[in-house]
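Note that this complex is displayed minus one protein chain, with the remaining chains in position.
And then chain A:
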Amino acid sequence: MNINEELVDHIAHLARLSFEGEAKDAIIADMKKITDFMDKLNAVDTDNVEPLIFMSDEINRLREDVPAQTVTHEEALRNAPKKDSDYFRIPKVLDK
């Protein structure tokens, strides 16, 4: 897979990150290593192998519909960089 600046910018933007200069070179190099490794895995012939999605055979790990208060309002807001008594406050976002 070809990791170029354009692709890194795109992926960074999806995660609202930005890389410039040396940092960008470094992340490009890292991503190359990762995708090179993936390419090696891709080279293995898996035509007759069922895809393995989950590491265990367990199914139906379900929960009864019973409510509980595990985190209070104050605790929820405690670590927020910006907040008021009711809400998390974040820089204005208008366009979804």
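Quick notes
By our rule, a residue touches a chain if its C-beta (ideal position, glycine included) is under 8 Å from a C-beta of that chain, and two chains touch if they have at least 3 such contacts; residues count from 1.
Keep in mind that, in the parts below, contacts and distances are computed from a predicted model.
Taking the options "Aspartyl/glutamyl-tRNA(Asn/Gln) amidotransferase subunit B", "3-isopropylmalate dehydratase small subunit", "ABC transporter ATP-binding protein" or "Electron transfer flavoprotein subunit beta" in turn, only "Aspartyl/glutamyl-tRNA(Asn/Gln) amidotransferase subunit B" matches the UniProt protein name of the chain that is not displayed. For the chain left out of this panel, the touching residue among A:Asn2, A:Asn48 or A:Gln69 is A:Gln69. Residues of chain A that touch the chain left out of view are 10, 13-16, 53-56, 58-71, 73, 76-77, 82, 84, 86-96.
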